[in-house]
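Complex shown without one protein chain; remaining protein chains in place.
So, chain A:
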Amino acid sequence: MAVGWGRCCSSRAGPALFGFFRSLLGAAGPPPLSGLRAGRAAAGAEMSRLGLRMHYFLGRSSVFSFPKIRIIFWRLHHTTTPRTCSCSKTVSDERYKDPFKLGRKDLKNLYEDIKKELLVSAAELREMCEYYFDGKGKAFRPMIVVLMARACNNHYNNSGEVQPGQRSVAIIAEMIHTASLVHDDIIDDADSRRGKMTVNQIWGERKAVLAGDFILSAASVALARIGNTAIISVLTQVIEDLVRGEFLQLGSKENENERFAHYLEKTFKKTASLIANSCKAVSILGCPDPKVHEIAYQYGKNVGIAFQLIDDVLDFTSCADKLGKPAAADLKLGLATGPVLFACQQFPEMNALIMRRFTLPGDVERARQYVLQSDGVQQTTYLAQRYCHQAMHEISKLRPSPERDALIQLTEIVLTRDK
């Protein structure tokens, strides 16, 4: 399996990838999808006992699980449906030009409803909590969540309407995401986000941390009010993953292969877990079939990882104006993301820079130049494509509906976005 996939990569991404992924995946290969979740749960319980090593294995198997055979299968399967076949091909069909259109009606008043959850009497605290809910965000997460809700409802009983509980999940997902942004900005000492000053820059760290905590508690109250203990467990997992992901970001690995697994695990926990588990939550509310829950989870996980990989690419290729935050921000924080790790394959002298977290003067610029000279950007993009293919493959198992197709379409938007 591992060899097969390695070959598949090498055909397009060059020999550098070949040995790299092969060694990453090891001889074991990824577990079958159905066993994955049970394995994850069991591994979680065992994890503390076995410590870091287990952690690693867990990361590798849960995040880096490309069933290669399925990808090949996907290709065969989809040759009959050319519309969704190629990621890079732009879709001509008018109807699918804007997948967001379908979700937009469900997201009307999204931010107003979020503000209704943030009941605080102190005016300043409320202003801090509402700061990022200004309607200027992409609302990418709520969009996926409502589309997934409709797709699952449709799959189960042909009724596309979003249930109130499912809409709450969309709201909660955005709230948890925002709360983590507020805390991340304190941790990173960031001064701008989405083109405006960060909460900690305006109000100071002491108050900013409380704003994040408050948004989280309000999300938690809204979560409890859905009245379903399974949904509570699924979304609480996100909160735990976000913190663990932040811890992973704090540490680094010397071994190159471990470093990549570490990076992908961090990516899963910090970004993909929220999308995967919110998708799973709405599928549980919409359809009793566990297979559908797994499809929703896998779709969210793969799209989420792809989303973050592209985010990491944009940190090198986009300018500060478009991003709403400084470019090369990750390097400045000492973080070696996908493009850097791939570039390091070509330029081993980057190892020293990665190890010292780009702390010496000139390190950031040197690393940036190495990355741009290498094919790190292309390889990361390629990896993101693989994840998007997998996401498409998963969601294609649902019964066709405009929302399902919009979710397929969305994987392409994830890849082609420039901000």
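Everything that follows uses one rule, which is that a contact is a pair of C-beta atoms (placed from the backbone, for glycine too) under 8 Å apart; a residue touches a chain by one contact, two chains touch by 3 or more; residues count from 1.
Following the convention adopted for this analysis, contacts and distances are computed from a predicted model.
Undergrad: The chain that is not shown, which UniProt protein name from "Pre-mRNA-splicing factor 38", "Decaprenyl diphosphate synthase subunit 2", "Large ribosomal subunit protein bL17m" or "Coa6 protein" does it carry?
TA: "Decaprenyl diphosphate synthase subunit 2"
Undergrad: Given the contact definition stated above, which residue among A:250, A:319 or A:360 touches the chain not shown here?
TA: Touches the omitted chain: A:250.
Undergrad: Touch as defined at the start, partner being the missing chain; which of A:109, A:159, A:233 or A:373 qualifies?
TA: A:233
Undergrad: Give the residue, chosen from A:189, A:365 or A:418, that touches the chain omitted from the document.
TA: Answering carefully, the residue with contact to the hidden chain is A:189.
Undergrad: Since one chain has been left out of the picture, which residues of chain A touch it in the full complex?
TA: Considering the whole complex, chain A reaches the absent chain at 48-49, 51-52, 55, 120-122, 124-125, 183, 186-187, 189, 200, 204-207, 209-210, 213-214, 216-218, 220-221, 223-229, 232-233, 236-237, 239-240, 242-244, 246-247, 250-251.
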